[in-house]
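Apart from one protein chain that is not included, each protein chain of the complex appears where it belongs.
Showing chain A:
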Amino acid sequence: MTTNSRMLFLIGVAFHLLVIAGHNILATADGVRTIYGWRLLPVPTEHRLRALLSHPVAAHYGIFSGIGMGYGFYAPQVGSPYVAMLERKSGGHCDTLFHPGLRTSTGILRFSSALDLFQWLTVAPDTAAHGMAKQLVDELAKQYRRRSGADSVRCHIYRIQPPSFQRPSDGIGLREVFSSSGYSIP
């Protein structure tokens, strides 16, 4: 192992660790801004860091080495998961099912990750987010109708409300946040 190869290795490691730290600092800053509304980093610093990490070299490196994410698992708070319910009508018969036909718990978990998009509706309830949510719900209903051959399918998105310390005996509740027939988000 030569001195040059060691130097190159150390430069590479410094880049690797800085990319990890950068993504995590931004993820933490985003979390803090969402919850408390204050900024962890000054605006110019945050913009500069974001621009650096979204440079094609850093972005591709982050994706392929798996470091292009924040490690704040369940932080700064535990989000409420979302669930999709499909209401199927076929020849006068009506039935409902949760998760559009997925059979495994890992498949359902992955599908729930996609539904986390609905979190943005409560964080940033703008027209684009609503448009995307509507498209997603409509497509879910359309795809399921095509696959199941039902006459009509309506899709509802619920947010799971876990029990709280104030009312521990209430159990888990469901609150509708979106449906293919229209918005129900405040």
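Quick note on the criterion: contacts are C-beta pairs under 8 Å (C-beta built on N, C-alpha and C of every residue); 3 or more make two chains touch, one makes a residue touch a chain; residues count from 1.
By our rule, contacts and distances are computed from a predicted model.
Engineer: Name the absent chain by its UniProt protein name; which of "RsbT antagonist protein RsbS", "ABC transporter ATP-binding protein", "HTTM-like domain-containing protein" or "EamA domain-containing protein" is it?
Structural biologist: "HTTM-like domain-containing protein"
Engineer: Write down which of A:Thr45, A:Gln77 or A:Thr96 is the residue touching the left-out chain.
Structural biologist: A:Gln77
Engineer: In the full complex, which bits of chain A touch the chain not displayed? Write them out.
Structural biologist: 1, 6, 9-10, 13, 16-17, 20-21, 24, 27-28, 31-32, 35, 59-60, 63-78, 80-81, 100-114, 117, 132, 135-136, 139-140, 143-144, 147, 160, 162-165, 168-169, 171-172
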